[in-house]
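Note that one protein chain is taken out, while the other chains of the complex remain in position.
On to chain A.
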Amino acid sequence: MITIFGVPSAALFGQLLLGLINGSFYAILSLGLAVIFGLLNIINFAHGALYMMGAFVAWMLLNYLGIGYWWALILAPVIVGGVGILIERNYIAPLSFSDQRQSFVLIGATAIGFLVLSFGFSLSATLAFVGAAVIGVAAASIYAWKRPSQSSTVHVDHLYGLLLTFGLALIIQGLFRNQYGVSGLPYGIPPQLAGGQQIRLFDAPIMFMPNYRAWVIVASLIVCLATWFMIEKTKLGAYLRAATENPTLVSAFGVNVPLMITLTYGFGVALAAFAGVLAAPIYSVNPNMGADLIIVVFAVVVIGGMGSILGSIVTGFTLGLVEGFTKVFYPEASSTVIFVIMVLVLLVKPAGLFGRAS
């Protein structure tokens, strides 16, 4: 057996692989947070819950509709992205409207819907709440549709968006916990990616590489690089960057900035759901999977620099590896090393490693 720095190679590379896998999830999730933060100026605390929802949608597609992993990889981000669009339109955007009538419609319709479904139709609390949320969102959407475009907006502090999305995260997690419990649901590896390869160096086995894990790393790299390319190198990305800097001027050029904001939020959320589907066969599908991950992801975002696209990708993968290394050489610190780095970075470079100081 080969040893490196006194550590068996299988253990070392095994941990590094695990680090890289975690890093893949950090990267995709912090990328979505960065895109959303850039344009919406909102720290999306619901990101972890939507990642979890992505995994659950994949599980539901398989168990209720018989739709497998590969379709889920496309459908779950579309479905959860759609939920994100509804959240942005009905909960986040009205935060900055000077006129709150849409919010009153939303709250009123949700409350009445809950009472009717819960007492009138004797549904369980979870189902009644989900139904009421659908009714509320539908009523508010119809109301918003009928009224002239919202021309008057007010600037709101980050804090409101943060609190709102934090509340939404708790509600979403609570609903899934009520319905599915916390023990976790199994989701199998797709048969095409079962098994693995023994990786050898000069005929000596170094490590065993499960196919599915290799796929997760490759898929997340592709998604991250494609997103980076789209934002930094295309016309669409130029609109996004410009609107991040000066949304007022971009709309004075005739661009529909509110629509861009909605679609950007939907896209960021779809990224989270994509990560959720990737994660489903590795971790069990569990209502708390997002809450556990998102705290680390926020640390990654802070280290990389709030809103930096490349920063979140590089930092995500790097910190995953750092965590893996720490598990091998100093396991006691493995769960805190990212937060220690975060503190150090904040002390030295408060805007983050890739962030622009404002």
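Methods note: a contact is a pair of C-beta atoms (placed from the backbone, for glycine too) under 8 Å apart; a residue touches a chain by one contact, two chains touch by 3 or more; residues count from 1.
The rule is short, and it goes like this: contacts and distances are computed from a predicted model.
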item	value
Hidden subunit of the complex - UniProt protein name among "ABC transporter ATP-binding protein", "Succinate dehydrogenase / fumarate reductase iron-sulfur subunit", "RNA polymerase subunit sigma-24" or "Putative spermidine/putrescine transport system permease protein"	"ABC transporter ATP-binding protein"
Option touching the unshown chain, where A:4, A:111, A:194 or A:238 are the choices	A:238
Contacting the left-out chain in the complete assembly, out of A:74, A:252, A:295 or A:340	A:252
Contacts of chain A with the absent chain, listed as residue ranges	98, 148-154, 235, 238-239, 241-242, 244-246, 248-257
